[in-house]
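Only one protein chain is missing from this complex, and each of the others stays in its spot.
What follows is chain A.
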């Protein structure tokens, strides 16, 4: 039943001319512009029918429209940027707070040391190799030989 195939201009590659006829209207050929528009819209289906692509199946005088690249709703780079900036801000806050705490501790220590020094002498005086502070602060050991009876001593 193959009746509409004519051979001409044989080439080494698979190529063909075709016309589209409209059988419902007295076998007239459909004009070129309509065929072009139809092919443009259904390019994908025609390609897949031949198992070819835009690169391997070429329609002369019909340039293919290209599909735009897929773009997510939020650009990916903004998400990555958000992650990076959160990490950095967290690091800065941590270091600043740690620095403030360290400084408060150092201030407290230095004020304690100042108060101690005001009570005793300013410099550490040394008596017989023992700092006076320890002599002052530590409770003395009562020597029983000397401080035993008050009756030994004559009352004044």
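Quick note on the criterion: a contact is a pair of C-beta atoms (placed from the backbone, for glycine too) under 8 Å apart; a residue touches a chain by one contact, two chains touch by 3 or more; residues count from 1.
In this section, contacts and distances are computed from a predicted model.
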{"item": "Hidden subunit of the complex - UniProt protein name among \"Cysteine dioxygenase\", \"Serine-threonine kinase receptor-associated protein\", \"Transporter\" or \"V-type proton ATPase subunit a\"", "value": "\"Transporter\""}
{"item": "Which of A:24, A:63 or A:110 contacts the chain that the document leaves out", "value": "A:63"}
{"item": "Hidden partner chain, touching residue among A:20, A:52, A:88 or A:116", "value": "A:88"}
{"item": "Sites on chain A contacted by the missing partner chain, in the whole complex", "value": "11-13, 15, 63, 65-69, 76-77, 79-81, 84-85, 88-89, 91-92, 95-96, 99, 103, 126, 129"}
